[in-house]
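One protein chain is absent from this view; the other protein chains keep their places.
In this document, chain identifiers A, B, C, D and E correspond to the written order of the chains, with residue numbering beginning at 1 in each.
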Amino acid sequence: MPGPPPFPPAPTWAPLVDRALAEDLGTGDVTSAAVLPPDLLLNTVIEAREPLVVCGLPLVEAVFRAVDPALATSPAVSEGASVPAGQVLLEVRGAARSVLAAERTALNFLGRMCGVASFTRRHVEAVVGTGVAIVDTRKTLPGFRSLDKYAVAIGGGTNHRAGLYDAILIKDNHVAAAGGVGAAVKAARANAAPHLQVQVEVESLEDAETAIEAGADLLLLDNRSAEELREIAARCRERIPLEATGGVTLANLRELAETGIHRISIGALTHSAPQADVALEVDSREVAGS
Amino acid sequence: MPGPPPFPPAPTWAPLVDRALAEDLGTGDVTSAAVLPPDLLLNTVIEAREPLVVCGLPLVEAVFRAVDPALATSPAVSEGASVPAGQVLLEVRGAARSVLAAERTALNFLGRMCGVASFTRRHVEAVVGTGVAIVDTRKTLPGFRSLDKYAVAIGGGTNHRAGLYDAILIKDNHVAAAGGVGAAVKAARANAAPHLQVQVEVESLEDAETAIEAGADLLLLDNRSAEELREIAARCRERIPLEATGGVTLANLRELAETGIHRISIGALTHSAPQADVALEVDSREVAGS
Amino acid sequence: MPGPPPFPPAPTWAPLVDRALAEDLGTGDVTSAAVLPPDLLLNTVIEAREPLVVCGLPLVEAVFRAVDPALATSPAVSEGASVPAGQVLLEVRGAARSVLAAERTALNFLGRMCGVASFTRRHVEAVVGTGVAIVDTRKTLPGFRSLDKYAVAIGGGTNHRAGLYDAILIKDNHVAAAGGVGAAVKAARANAAPHLQVQVEVESLEDAETAIEAGADLLLLDNRSAEELREIAARCRERIPLEATGGVTLANLRELAETGIHRISIGALTHSAPQADVALEVDSREVAGS
Amino acid sequence: MPGPPPFPPAPTWAPLVDRALAEDLGTGDVTSAAVLPPDLLLNTVIEAREPLVVCGLPLVEAVFRAVDPALATSPAVSEGASVPAGQVLLEVRGAARSVLAAERTALNFLGRMCGVASFTRRHVEAVVGTGVAIVDTRKTLPGFRSLDKYAVAIGGGTNHRAGLYDAILIKDNHVAAAGGVGAAVKAARANAAPHLQVQVEVESLEDAETAIEAGADLLLLDNRSAEELREIAARCRERIPLEATGGVTLANLRELAETGIHRISIGALTHSAPQADVALEVDSREVAGS
Amino acid sequence: MPGPPPFPPAPTWAPLVDRALAEDLGTGDVTSAAVLPPDLLLNTVIEAREPLVVCGLPLVEAVFRAVDPALATSPAVSEGASVPAGQVLLEVRGAARSVLAAERTALNFLGRMCGVASFTRRHVEAVVGTGVAIVDTRKTLPGFRSLDKYAVAIGGGTNHRAGLYDAILIKDNHVAAAGGVGAAVKAARANAAPHLQVQVEVESLEDAETAIEAGADLLLLDNRSAEELREIAARCRERIPLEATGGVTLANLRELAETGIHRISIGALTHSAPQADVALEVDSREVAGS
Partner (left out) sequence: MPGPPPFPPAPTWAPLVDRALAEDLGTGDVTSAAVLPPDLLLNTVIEAREPLVVCGLPLVEAVFRAVDPALATSPAVSEGASVPAGQVLLEVRGAARSVLAAERTALNFLGRMCGVASFTRRHVEAVVGTGVAIVDTRKTLPGFRSLDKYAVAIGGGTNHRAGLYDAILIKDNHVAAAGGVGAAVKAARANAAPHLQVQVEVESLEDAETAIEAGADLLLLDNRSAEELREIAARCRERIPLEATGGVTLANLRELAETGIHRISIGALTHSAPQADVALEVDSREVAGS
């Protein structure tokens, strides 16, 4: 059994942490400065306020450390765990002013990442037993590509290409410009590096046949009905991977998954996942040195 | 009548555009390189695929220009306009490879910003006639603070403090550390710069009275029932602004708005707004110089 | 009465603080490392060495915190206060090596910001009673746009457009290219977003009339004599805001302000404000833990 | 004869150019977009509006290229040249929209750099024949250290240490902490890398003698009268370099320079140099392709 | 058969490209500006000057595009190909000034990446048939971690942990602090996330046994002789992966690989790989438009 996916490399998200802290802290936390004694220490926990899939704890720890290297953090659960409401996710201990300065930024990241992972998990569970993979898209939040893709993987989803650079995906506009599906696929095969997958959007069974003959590696079926998917799958599923996309919701997902296709890609996994509800609670207070 | 809010200053979002393009383009768009002739020009439009509130066109133009300064863009509607499905939002013309390289990043930003503005508008419309302001929170996406706050304003919402630095907000943890609501508000009044608003979370009518006497500028009422809000409003609404928050949904929003309070702040405006559906369509093709 | 303007958002200046510290600290403060014991603590104050308008304290606090989060800072006066020589502006306490490492960078920012605010205040006071607004320009220091504009506002000045993006200003070159004042203003009205102000530079009374008819929102009068200004103001001041600019000094400012125009914009507010004289003084020394 | 100093390496100023353009351009130049045809070309020149010392042309060229790589620039004079009002400094040719988008940012940099160079030159000329060097300080604009130091050198000044890292300068606070001038200098000699200069501020002739004996490399005389400087110079000038600083103006500079000291350092060179007056003029217009 | 490893995500290297171009171009290429006509076009090729393993072409294309988006590039071979001296690797066509401005930066990256890949390949070939994996270390060039790791993989090597964050590696210092190998491994098992590998450095057979019992996932054998490796391998190789490191050269690599261990990690792969010799040649010249 493979472990969880590796956390994305820091240069893909460290600048985002810096920006997020800068935009919240600005010239400083005026509330803490006015109300809290500087030597007040807190023992706190971050909790789930609803059932969720845990995702993003290493980043949350990095946020706290970026505010104050002396804060101590300790995860209470593993990435990818499915936990009930009330579950403690992380313990944080240290200067009250530091903990509260980092709190909102940490929770904003955590809520986002748990949200994407949890929303993905719901989709994955909806297709259990069909063998269909739930796949993400490039409809990620700007600046969050590596984090969003990781959260999908933690949720049990499958990552599509990372960007425009690591796979060929010929869409309707490319097809029109190239003069047809066959010509487009052949151009891709001829001109692109051999290790790149050539995926192509097709609108009909005829296009599908042409694409397969021209050497496509995967067919993308955009906005097809369950009926249409079933027909194409019946004819092609043994010869090439089939991916449905467009107009997919939790309501119709199971039906689409049972048409015989192999993958379903869903932009909403990353562009419309609801935030997961997480909160920081204070366990106890003490004054430093006392 | 005031115009729309000013678009946020570029240093607050320009690095995000750079990162978003870098993560999508990477070493280059392999599909266009393989399939599209370099001298192909496109006339394209970005359209709404559902009714939405327009938000973010200046940023979208900046994305296209960042990819290729020679792309020509022309907005077809104004920021803040409420448009039907099918409405053209922006025209983009230029090299096909450039337009398609920028497309996804531009749409990801636009879908986010229209999404927040539209979701806010729905909340604003739900309270029409009550005089209650719909207010955002610090539960914005990391790195998107200025864009999210602008989108809320475009949607008709009111911006709460920008961050920890521009208003005092005394929450339960601060109250506990300071030894009570009265002590906390007095400490804030004594220690903070005089122009800073002092807002304080209160849990009871008694706390509310204490806070008002100690000099608070606004009371935050977290997770109170409509009944509780009504009672506090009856006693305090002439003396101090009252803001409800916590557990607010479109379903109960109207009821809460009719309790006599002045403002309702809602984290979901920015943390859980569904993406608006926008797409780029090709109007016509031509070859450069021909 | 409105409070002071909000401090600019951190992403507009935080990178400048990082750079300023990097260029001064480089590989480290060799003097302190050689001469000062690491556990020496200082109580210090930053003082005005001449009468000035206070501006920039929140940024100064951020500089000290960036060097050492354990430094304690406490403002002694408010932004915008007019203080005499000798006034303590800020108290700073902590490790001597940290305080002295941040000193020069903090003072360089503070001297700049107080300088702009104080220089603006002198201009504002020179026109007291005329109702004329003192307005800044885009002649700010590269990288300091948001800080310079804030300092002008703190000094009592009025902020012109933030940049090329938030207002139309048709200058002589645009007029020539567009084929006259009337054509230029009409093009602007027709092509630009409706919420954008259309300002236009005019050289004569005739141009002024044309601009007003074409729908301009403000007339810019560049390098006009008091006599010329008086003449135009007599004819137009009830119909459109008039702004004089060019060749304005403290010596002729009052005369220009009494011509009947509404605003005077002055590049020198930000491009030639003398640095305000501020200094850090050591109040007392002690050794940590002793 | 040595050539002019080398222009500072790009990583010391390239980010500042990016920021300056971002803060002025934001989401785009709305005036040019509304009023200027996209194919309009301009031949323009940047001129001196007052006599000045030329400084910063390579940076100005970089600003224009950053906006549009197709703009052609051609310097008309050399760095360091002393030119009269009306002198053409640089020719710029290309798309009107690009030239005007870069204009203000380019001029803001150029005005600053010529300003510092010209102001320095005035000080250098005031001490001609005395052999005294005019020296800068660390009172540079935040983020402009390398540009400010270069401009001083172009003006004929001498660069003091670049920052806290490349020379020891023991000030009054260090002396007090170390227990006297002798102890401080000895600590510096003992603990610092051998190639580092040890400079020390002295307040009396007695201190001067102590510092020389302890091995100082230069004495800094802060806020001394011409009389005091003369006395110290008479006794020490053959044994150690002497640098005066503090309270220096163009009015008293010559008198101080004739006291026998070797160097005078002046913060105002970089913190209060008036902006030089430079402007961009349009020579001719044409439409591309015509 | 798996394809080549994916090229690292752009945010891990795009800032390095920006810096490299900034440090070479500075204020501009004075040679081209003085000697080359602006409309001169070049057809050029990048060639191998010695036999090498191709690595880094996508990055090289990104460098050329960063200088001038209009440059056309076309790879002539695939990543990972082993090519003879004289082989064309990439064709580049466009403005001479742009090609020559990017040339050195492009070649510096390419020479580095081909150098690491080629040096790795030599090590991999030296152990052919032994089943031993050649593994990299964290001794990468600062800022090049993702590129160096990719180049090792292209060369046929195996990537060790990416950094301190994605695997536990208990070295001698950790062992000493924890009170022995057993205690250290048990602490790691108890405190670390369950998916993290626990690797531990052992100095003796006895330590090896203790580590295995305590639950280690891999044993690191630093600076052991072939004899020692053989002995440990004989006893442990069926129970746990064994990795030798330290003092490995091409001269003794085969002998070490035949001791029965599973992996050999070699810092020199990335810290001392000789640059591969690559050069840009001009095929033909023409003047634009002619």
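The rule we apply is simple: contacts are C-beta pairs under 8 Å (C-beta built on N, C-alpha and C of every residue); 3 or more make two chains touch, one makes a residue touch a chain.
Nothing here was measured: the structure is a model prediction, and the numbers come from that model.
The chain not shown here makes contact, within the complete complex, with A, C, D, E.
The residue touching the chain not shown here, chosen from E:35, E:85, E:128 or E:234, is E:35.
Here one chain is not drawn; of E:87, E:105 or E:120, the residue touching it is E:105.
Within the whole complex, the absent chain has one touching residue among A:5, A:58, A:241 or A:274, and that is A:58. Touch with the chain that is not drawn comes from one residue among E:187, E:220, E:242 or E:257, which is E:187. Within the entire complex, the positions of subunit D that touch the omitted partner chain are 3-4, 6-12, 15, 58, 75, 78-79, 145-146, 162-163, 165-166, 193-195. Counting the whole complex, the residues of subunit E in touch with the unshown chain are 12, 15-17, 19-20, 23-37, 40, 42, 96, 100-101, 104-105, 107-109, 111-112, 115, 138-146, 162-170, 173-174, 176-178, 184, 187-188, 190-193, 196, 267-268, 271-272, 274-275, 282, 285.
Taking the complete complex into account, residues 19, 22-23, 25-28, 38, 68, 98 of subunit C touch the chain not shown.
Throughout what follows, only the chains that are shown with their structure count from here on.
Interface note: subunit A and subunit B, two copies of one sequence, contact each other through mostly matching residue numbers (shared numbers exceed half of all numbers used). Taking each chain's centre as the average of its CA atoms, subunit C and subunit D sit 22 Å apart. Computed centre separation for the pair subunit B/subunit D is 43 angstrom, with centres defined by C-alpha atoms. Shown for subunit C are the residues that touch two or more other chains, namely 7, 9-12, 15, 58, 145-146, 162-163, 165-166, 193.
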